[in-house]
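Every protein chain except one is present and positioned as in the full complex.
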Amino acid sequence: MLLAFVTLIPFLGAVIPLLAIRFGRNFCAIATGAVTLTALLLLLSEAGAVYRGEVLTWGVPWLPLIGLSFSFFLDGLGFFFAVLILGMGLLIILYARYYLSSKDPLGLFYFYLLLFQGAMVGIVLSDNILLLLVFWELTSLTSFLLIGYWSQQPKSREGAQMALIVTGGGGLALIAGMLLLGHIAGTFELSEILQRGEVIRSSPLLVPTLLLILGGAFTKSAQFPFHFWLPHAMAAPTPVSAYLHSATMVKAGIFLLARLWPVFASTDAWFLIVAPVGLVTMLIGAWIALFRNDLKSLLAFSTVSHLGLTVMLLGMATPLAAVAAVFHILNHATFKAALFMSAGSVDHEAGTRDIRRLGGLLTLMPITAVLALVASASMAGIPLLNGFLSKEMMLEESTHTIYAGLPWLFPVLATLAALVSAAYSFRFAISTFLGAPRDDYPRRPHDPPVGMWLPVAILIVPVIAIGLLPALIAGPVVERTALAVVGRALPEYTLAIWHGITPALFMSFIALVGGFVLFKSYRFANDLRRVFAGPDAKRIYDGAISALTAGARWVIETTHNGSLPRYVGVILSVIVAVGFVGFLNAPHEAGARAMIPTSFPALVSWVVLAAICIALLFWHRERLLALILTSGVGLIVSLLFIQFSAPDLALTQISVDVVTTILLLLALNLLPKTSPGETNTAGRLARGGLAAAVGFGAGALAYAIMTRDFQTISDYHLAEAKPEGGGTNVVNVILVDFRGFDTFGEIIVLGIAAITIFALLDTALRGAAARTLDSIRHPEQSMDAHPLILVVATRVLLPLALTVAVFIFMRGHNEPGGGFIAGLIVAIALIMQYLASGYAWAAQRARIDSQAMIGGGIAIAGLTGIASLLLGWPFLTSTHTYIDLPLVGEIEIASAIAFDLGVFLTVVGVVMVSLAQISRVEERAEREPVPEGPIDIPLRRGRIVGSNDGTQES
Amino acid sequence: MTSWIIAPAILPAMTAALLISAWRRDIQMQRLVSVVATLALLGIAIFLYHLASDGEARVYRLGAWPAPYGIVLVLDRLSATMLLLTSALALAVLAYAVAGWDKRGRHFHALFQFQLLGLNGAFLTGDIFNLFVFFEVMLIASYGLMLHGGGARRLRAGFQYVAINIVASALFLIAIGLIYGVTGTLNMADLAVKVPQVEVGDQALLKTGALLLLLVFAIKAAFVPLHWWLPATYAAASAPVAALFAIMTKVGAYAIIRVFGTIFGADAGALANVAVPWILPAALLTLFVGALGLLASRTLLDLASFSIIASMGTLLIAVGLFDVDALTTALYYLVHSTLVSAALFLIVDLVSERRGQTLDALVPANPISQSPMLGALFLLTAIAVIGLPPLSGFIGKLMVLNATYESPLAWLIWALVLGASLMMTIAFARAGSIIFWAADGRTTGPTWANARVEPMVVVALLVGASAMLAVFAGPVVEALHATAEQALDPAGYIDAVLGGGQATTQAPGG
Amino acid sequence: MFKRLVPHPLLTLLIVVVWILLNGVSWGSALLGLVLGVAIPGITSAYWPDRPRIRSPLMIVEYAAIVLWDIVVANFQVAYLILFRRGDTLRSRFVTVPLDLRTPEAITALAGTITMTPGTVSADLSGDGRALLVHCLETHDPEATVATIKSRYETRLQRIFET
Amino acid sequence: MIATASMVALIAIGAAMLLNLYRLLVGPDTPTRVLALDTLTINAIALVVLAGIFYDTAIYFEAALLFAMVGFLTTVAYCKYMLRGNVME
Amino acid sequence: MELLVASAIGMMTAVGVYLVLHQRTFPVIVGLTLLSYAVNVFLFSSGRLLVNRPPIITGADAYTDPLPQALVLTAIVISFGMTALIVVLALRGFLETETDTADILTEDLAPEAEADK
Partner (left out) sequence: MISEIAITALIYLAAFFLFVGSFGLAKLPSLMQRLHGPTKATTLGIGSLLIASMLYFLLERGALSIHELLITTFLFLTAPVTALMIANAHILRDTRNRKKLPPTGGAVGWAVIDGPPAEQSDQD
């Protein structure tokens, strides 16, 4: 429970600075510090137990399905790191209070910092490796925010993104690695995994697992070849650099290697990969650091180098090397944090971090200079300081390391790295602080406020103390920690300044002297570097990212080119491919159903259809012709329905077709009258081939279905339509009763279409659309807008058609017909008036609110269904009864008729709304005002406008 | 109790009908009615979820006709989950829209309610043709909503969206024709019974029908390369609409789970698991293209659209395995990505609103006011979308990886899932950095003081939901596990639909 | 009252007849037909601002008989022309029929009659409604054709609709 | 006898439809094609009525009636389009 | 007869698809119309073909399958709604941009400030 608290306190406390900032910066800093301190104290309260060798665990399940639990454990390693993280955190909080200017949002900074801190603590205290991943990725995220804190600077943004992408990317590899590890071990609890090393090491997945985990660790710890992100992260405010890149984030990778050391260290792969990666990183980091002119950049590559050192030690896979690694982690954290903060102070006070513009600061900012000199001496490996001790141990261990059969490889290269390391340390210290004071600083440098040098001073204390009394000061910590790393008893070793005359002593000496010589011959070395300049990692990274982006854009933008034919073509090709493959890979037999002999009219209809289809292929560019031909297809399809006993379908098809045709004609009036020609023969062939394949598939499937027998549920419908549904037209009974819910959905589709059309055209008389409408030029028109004979004929037809509509509606339940068809007939009757007398005139007379009609129709249909609910029956349960009317006789009334009425109203409303809206638009495109109708030719009684009574006779 | 199953269909239908006929000129009244109805819908969905959580499938026989002759609605854990998700999302989107979006075109609220009707109907129905009908209701309402507000880009994208969906609907009908032509039934439970008994000579036809049906759902679910409609549509739709559309692709996924879990599942005899060989490769391709698209995006809307594709890829990977654990994962991911995608689209809207002419283009522009709050919301949403901790995306990703561990293609799946995450990270880091960080110091757009807070609250709630999904992953996943178990074991479903209970609901007619 | 309820008695009658035609002869359908016969003209009266006055209904019967006879004859004549004459040897031409009819209904009836009868098709009206353009499939004496039309049909229609 | 006549009529109508098709395809102008379509509809009506006799059912008469209404409206719409462009002005 | 119907379905589908694969809105719409004819007939034919056996209960010994007919009716109505919508959409798109292409052009992709505001 306590462990969870230690982890959660920084998270929970993170909001405190956001709230506290309104009470001032000091208060904010104190409040933030208090949060960290609380966590630290809580942690320290367990120090006794940890140092007694106890392992504390606590956890609750989180997501058992995947083995994720909210569990923590505390041993020496975790304790060591957690104290480092929290302790260093306190110093950084103090330092940042003074470092950041009053314009910077300090509260936000502390907010990020605490989140980051919590994530780091989480990493080192997690027992569950999936939980560890959570925290791991959180550090990437929070560090992204911290590095990008000064987001107005492009460098900050770039650096933050790079850090996120590289460490986040590594984190993804780690996810895979951890999942593999957990699956191999059969548990995701670290404390158990550490017990199951044998199982893991014998797994065939060992190497991939290790590689993936190393991918996470190496990216986080900036190991070669992922080292390049770290210097760019230096765009962050110095407190961030000091925290993230000395003590915490980059150490996460080290922590992970140390944590899993007992599991992996004894494998060949570990040694073969980890040790050289560390060595190379150490060397390259140092070499690059030497030539950096930016203080923070120099320190950053130095950090890379030191991380490499630590990694190498862990990679050597011996317990003593592990001890050295732990010791160096501690030492590096102290002097490097001190150096970062010093560099920050120099930058803060002198206004520059460029080593070429610095010098002689010892006299100008003595406190800072002295502290920094001590820290850099430690970094250089000068005896009596802690850096010397662990570096010497490293050199000692390297002499025991035989890699690839070459006993000299590690010692020589390690010494070389130490030499370069000494050189850049000298360069850092001497070029900045020693020499003659300069007077060309952007600002007049002086020592910063105590809040900025005090944290450095606090860190210098262990640098010196450990350097002088290693066994006393650092001994227990190192031992307890190393024990936890190694997981078993440690061999004999001593932390001491003097180990006698050992190879390591010589190597240290060579490194120091050689380092000084190298520093002195800096110009020569610099020329050398230019000659042997390796590829710039940043450029490679940038190149890779932009190549990736460009590649992605090329792929996406060439495929998603906005071409509908291509989209549909691909979709149809997939359909054809899947359909054919699916069919051919399953058993199929020809059907045995007896076929119907072909009738002559059917054959003729087929010929007509085929001819029209072929004609459409060639003539579709003439749009009016295409429409006329399509009408022909509709006619043949309706005939087909009649031929095969589907009168309702024929009625529906034919009446829908005419409305569709009129809609298309209305649209065509404003659209171009022809489609442009296709010049591309290949495209035409591809199109034709695909069309033929789809057509063949559809036809073949239909044939296969039609030629076999089957059992269907519709026997029930045929049997029950009359007795239970109260109608003899089974199709209608299905529509309004058995499957009334389908019909309910269907009229809603119509209703939605209408209101969408309404909304779409509502705005067509404004803006660009209106301009287009005004510019449309029509070919020559007939001067007679409303032909007299047409007007008269349609007037006679109107009541006739309405009568027919009522008839069709009434009998729909028993004979072909019904609400939908009746609705269309009414619509057709009204359309006739529009066609003959003009929309304006006719619409004036149809005093119906079409939109309300749609809503009302749907509501009526719905209410019919709801009525049955109220009676305790399911939605849309119909009933029917016989009533005996005088004169009329007994008639049967089914409640489904009311439902059909809803259908009827909706259909009429839909057609009316759609046509009304289009007519509004068409009107705008007219060349000149159209006579208001109904008849243009002036006759004795022919020209009565808007009058309703028939009295205007002369 | 059971009679409430029809409520998620009736309520929005009648609400919309009333909105069209009675209050189509009174926006305030429309808002009130729409919000009240959606709240009620949420209440009903919660109740139904509670009802379904006993693990029993409940059947509602429309018109009191016995199955398989009439249409049935089936409430089980899966449909209840989808209903709940839909209504919760709807409420969030509606709350966002009433802040002003709904006034930019006509009939927003009616279309919105119709859209809910389509979705709810599709989730509840136990009949494949009725599923077609509600797909159409859902689609046509989505056309209306998508076109809400007008503009050339919207019109053109709308045309493509409609055209492609009409092709898909045609395919749906052909698939239904094949399936009916072989089995003689439309009821899903009845199909589940009849499919295993199909004669050898008919298997190819039925299988083709099943695969064509799969393709229909795949088009809705934006499987690559059937996804063409999605990027342009989502990029052209208005933000609240796009946010609501976050559920649209999920309908495809739902339909795959329902149809290929119940009818063509493990018990389907010769046709067992017909979909399985196809889904996983397509899902991987989908994920890959989604990630590429993210990387290629030039606008925030592109980013959001392709993140939908990528999330569908991830989701479908899990769907494609058709085992209980994987399906659990899929459902978790489905819930997660619906809420998070919605949040993302709303964020995009909030951003474009504040960037003047630049809108959502990923080019440096003036910084946007409200950036701290908005930036935080963007960051959190991005975290959730990419699948970084501590939000639900990370849990979802872990679950997907975990569920696919045993798959022979695990290495590929993992590489793609993780590689896609990296690409998303790159894309979102770049986008966020350009939008929120690359600033030239001048501020445009409404300032903090006079900007409306409600939209942000909606986004915050959605992000909060993602956090809750993560924190309470245990119980959530437990419930989804039960859901997956039920979905993959059709026996209970079949029994509920075709078994007893018919006698009590015989039609009163006659 | 009756006039308000049944503004177009002829139309009402027509609807009742049509309804009975559709539904069969029974009291029930007659009653329902009557209901419709009242309702539909009521609904559609707006489209009939200038309802036609039939002056002499009995004339209609005579006229119909003449037209029917002419149609039968015309059909055989036209069939002959179509089957046995080459199209380019036909003496087809437009003729103008000056109109004395002044009501739309009468003109429509005349135009309709012309189209249905011997080898003639009404093709257009003049802009002032005072002439009808008629196309003859085969004619050697246009004036005679016009005269026949006027005497055989127009005068009768004038009596039915206008005098 | 009636059956034979019906067969003959079916063949006659079929031939008529093929002739309509010829005009529909050959045109040469749009009014001709519209006329061909209209005539095709008329022949379809004949077919339906004949089918009623042939199959001894009255069930298809409404279809014939509707074909007549719709055929008329379609033709008028096409003509109105050719004459005025806007068919509903 | 079955072969005639099946080949009719195939022809209508093929021509429909051929037209749908065009770049202009109008042929696409005509193609979709043809496609929906084909699909309706397909769905209809899944109930098998029977001559002169309409599903009107008259006491006859056999009726054609009414269920696909009901389904096709629904499908016809739905596709009518869809067609009406897409026609208007094509028209509206043309009016807005003065081109009737069905493709999304690059200029469409540019953010439109005025359309949304």
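So that you can tell them apart, the chains are marked A, B, C, D and E in the order they are listed, and the count of residues begins at 1 in each.
One rule holds in what follows: contacts are C-beta pairs under 8 Å (C-beta built on N, C-alpha and C of every residue); 3 or more make two chains touch, one makes a residue touch a chain.
A quick note: this is a predicted structure, and the numbers were derived from the prediction, not measured.
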Omitted chain - touching chains that are shown: A, C, D
From A:Gly591, A:Gly634, A:Gly740 or A:Pro787, residue that would touch the chain that is not displayed: A:Pro787
Contact residue for the chain not shown (choose from A:Leu108, A:Val796 or A:Leu869): A:Val796
Contact footprint on chain C, counting only the chain that is left out: 18, 21-22, 24-25, 71-72, 74-75, 78-79, 81-83, 87-88, 90, 92, 94-96, 98, 111-116, 119, 121-131, 133, 135, 137
Absent chain, residues of chain A that touch it: 780-784, 787-790, 793, 796-797, 800, 804, 931, 936-940, 942-943, 945, 954
For chain D, the residues touching the chain missing from this view: 1-2, 4-6, 8-9, 11-13, 15-17, 19-20, 22-23, 29-32, 34-36, 38-39, 42-43, 45-46, 49-50, 52-53, 56, 58, 61-62, 64-65, 68-69, 72, 75-76, 79-80, 82-83
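Going forward, only the chains that are shown with their structure count from here on.
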Shared interface partners, meaning chains that touch chain C and chain E: A
Neighbouring chains common to chain B and chain D, by label: A, E
Farthest-lying chain, centroid of Cα atoms versus that of chain C: A
Pair sharing more residue contacts (C-beta pairs) when D-E is set against A-B: A-B
Separation of mean Cα positions, chain D and chain A [Å, integer]: 59
Junction residues of chain A, two or more chains touched: 562, 564, 568, 572, 599, 603, 643, 647, 666, 668, 698, 701-702, 705-706, 710, 712-714, 717, 738-739, 742, 746, 749, 752-753, 756, 760, 768, 784, 804, 815-816, 918
Junction residues of chain D, two or more chains touched: 59
In contact (per the touch rule at the top): chain pairs: A-B, A-C, A-D, A-E, B-E, D-E
Chain D partner contacts - residues on chain E that touch it in the complex: 51-52, 54, 56
Touching residues on chain A, where the partner in the complex is chain E: 561-565, 568-569, 572, 593, 595-599, 602-603, 606, 609-610, 613, 616-617, 620-621, 623, 626-627, 630, 633-634, 636-637, 640-641, 643-649, 652-653, 656, 659-660, 663-664, 666-668, 670-672, 675-676, 687-688, 690-692, 694-696, 698-703, 705-707, 709-710, 712-714, 717-718, 721-722, 728-731, 734-735, 738-739, 742-743, 746-747, 749-750, 752-754, 756-757, 760-761, 764, 767-769, 772-773, 775, 814-816, 820, 910, 914, 917-918, 921
Chain B to chain E touching residues, read off their complex: 104, 129, 132-133, 136, 140, 143, 147, 149-160, 162-163, 165-167, 169-170, 173-174, 176-178, 180-181, 186, 232, 238, 299, 352, 356-361
